[in-house]
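All protein chains but one are shown in place.
On to subunit A.
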Amino acid sequence: MPSGLKILLTLLTLGLGACEQAPWNNPYPASESGQPVYYDMFSERPKHLDPVSAYSADEYKFIGQIYEPPLQYHFLKRPYELTTLTAESVPEPMLFDADDERLPADAPADAVDYSVYRVSIKPGIEYQPHPAFARDADGNYRYHALEKSELEGIRELSDFEHHGTRELTAADYVYQIKRMVHPRRYSPIAGVMSKHIVGLPDLKEELKSAPMDLNGYIDLRNHDLEGVQVIDRYTYEIRVNGKYPQFNYWLAMPFFAPMPWEAERFYNQTGMNQRNIVLDWYPIGTGAFMLTENNPNLRMVMERNPNYWGEKYPTEGMPGDREAGLLDDAGKTMPFIDKAVYSLENESIPAWNKFLQGYYDVSAISSDSFDQAVNFNAQGNAELTPQMKRKGINLLKAVTTSSYYLGFNMLDSVVGGDSEQARLLRRAISIAIDYEEFISIFQNGRGIAAQGPLPPGIFGHREGKAGINPYVYDWEEGEPERKSIREARELLAEAGYPNGRNRESGEPLTLYFDTLDRGPDSKAIHNWYIKQLDKLGIRLVVRSTDYNRFREKMRKGNAQMYFWGWNADYPDPENFLFLLYGPNGKVLHGGENSSNYDNSEFDRLFEQMRNMDNDDERQAIIDKMVEIARRDAPWLWGFHPVAYTLHHQWYSNAKPNLMANNTLKYKRIDAQQRERLRAEWNEPVVWPVLTVIGLLVLAILPAIRVYRKREKEAAL
């Protein structure tokens, strides 16, 4: 081998950092080889890591592992069930009437003046090591009154030399609830909670005129919140207006995680913001993990919290969980991994290839790689392709607690309103737009056509024949079957539009569909909708626009038909049915009822249902509500997406839990197996490079010969 080539290859090898047996294409440091590190990706950078502001899955992916609200969802049990996290027990609301007399737990909602949730937390839980808690020898906080000179050389949180901790107390939970109405914080649920938590609106008014330093710091300990009180070091109470059984679900969300006052005191100092050392960027919690690298443009790294209190893996699950190995770790102290590395992947192709190389432990399936990963068998069931099976990759499927629907604006003069004509028109369209086909074409089969507003897994949802929408489907041979287009045409004729033309004027019926323009891919979807309505002779005009304009149209009620979706905050039917509750209308009340649907009977039943416990009576009311909604058809119920997730064989304790935000602590990685398989799958192949270099040299040689010849030629 020529010496130059040797040098080149040596340099290449050194440059690649090919240490010992690590594959050359390993994107992670060699020091992590064989370690219980979990590797995952994210595509949307989190906007907020402050639990009072964060409200999206991209943010909960991180803060869910760091902050610990009092409750959480059971990892294994289905339907989703609340269990304790830092709380000693799931609080049972104490109901009181207007005379402060205690009422029985099954008291009717209208008799209840307020409910009290008493939360007792486990003693001995400590915060992660953090400079906010660091004290000097005299017991004073080291970093609570920093001078400018003390911040010199500080660029990141890790640059602070001293760290400390302290025990979690009930006061920290109360402090966080007060933060919801801090004048400088933006909590998306401040409005909702102001309606429920006694005294929150008053505190908001009080804080508007409270003394605040230049950095926005208000010592919230000095401001009382009437409805939220510390009872003792480990107990606090929340007083909620009326009866609100869903409140416990909120207690499982990071909005209700603890926040030590020291954190606000520490971060709200002059010079911290200039260094981007802010609470919204550097969380401080008691969870199993702590954020040690926050670079959302590259990666987010969480490491085991050395002060973690040691929650145990669940000992109970569902039938089949034990056989699936999901209870192998029952009773063991979590977490099972030391570190989790989340890398930013803007593009799906590199992300997918890195998953196949073993550099990500789990992966979603993008439409680009769907055919490579999944086949549908003769029965129409999704299964992994032979290539995936050979690699030992596993597929997990779970119906999401989400609904994607096509809504009618009920304020519109053509498709909206309570007239029989409009109702029949909406039903005809409901039959004509074939969401089974939509799911097949645009979702790769990853979805189930919705029969109503409630997705599977939510109380009130009915399976089988009892669960079908009789206005759109028939029950045929044990399956729901969409009614024929002939029936849709008959309904359309009854509605006054035979063959898609206005019976009186003879004008063709033209409808307008407002939707988001997501680039070239949207075009096919828009054309599909046009074809669906063309089956009825209806002309559909698609008005695609950007999200700002779309939202504006929705707010002003200028859309006629639109497509939108909803992800559940918590697994309760109230969280879906409120999307059709009249006083929640978007145009008149600025709420989430985007169709502005307003049915007095539905509203009455909703008000009755929302404060009930899950029992037969509640189911009966939900059945009535769903029937009303199906009959009126303010939405085409659309579909509920099914999430497909792939994971490698070295990853265990994998059970989809779409409500829980804190599942990292359950994950287990067989790092040795991963190391072995990575080395096997990623052996470098050098010979093609050498061949190309050789060919280049061969191509250059004649040129060099000609050059030398010319140089030696005598001038003419």
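Going forward, contacts are C-beta pairs under 8 Å (C-beta built on N, C-alpha and C of every residue); 3 or more make two chains touch, one makes a residue touch a chain; residues count from 1.
Convention: contacts and distances are computed from a predicted model.
Set against the options "KipI family sensor histidine kinase inhibitor", "Peptide/nickel transport system permease protein", "Aromatic-ring-hydroxylating dioxygenase subunit beta" or "Transporter", the UniProt name belonging to the omitted chain is "Peptide/nickel transport system permease protein".
The chain that is not drawn here is touched, among residues A:310, A:464, A:590 or A:694, by A:590.
Of the listed positions A:94, A:171 or A:192, the one in contact with the omitted chain in the full complex is A:192. Contact with the omitted chain, checked across A:77, A:135 or A:275, is made by A:275. Remark: the residues of subunit A touching the chain excluded from display are 12, 15-17, 23-27, 29, 45, 47, 55-56, 183-184, 186-192, 273-276, 278, 280-281, 295, 297-298, 343-347, 349-351, 353-354, 356-357, 359, 546, 548, 551-552, 569, 590, 592, 682-686, 688-689, 703, 706-707, 710-711, 715.
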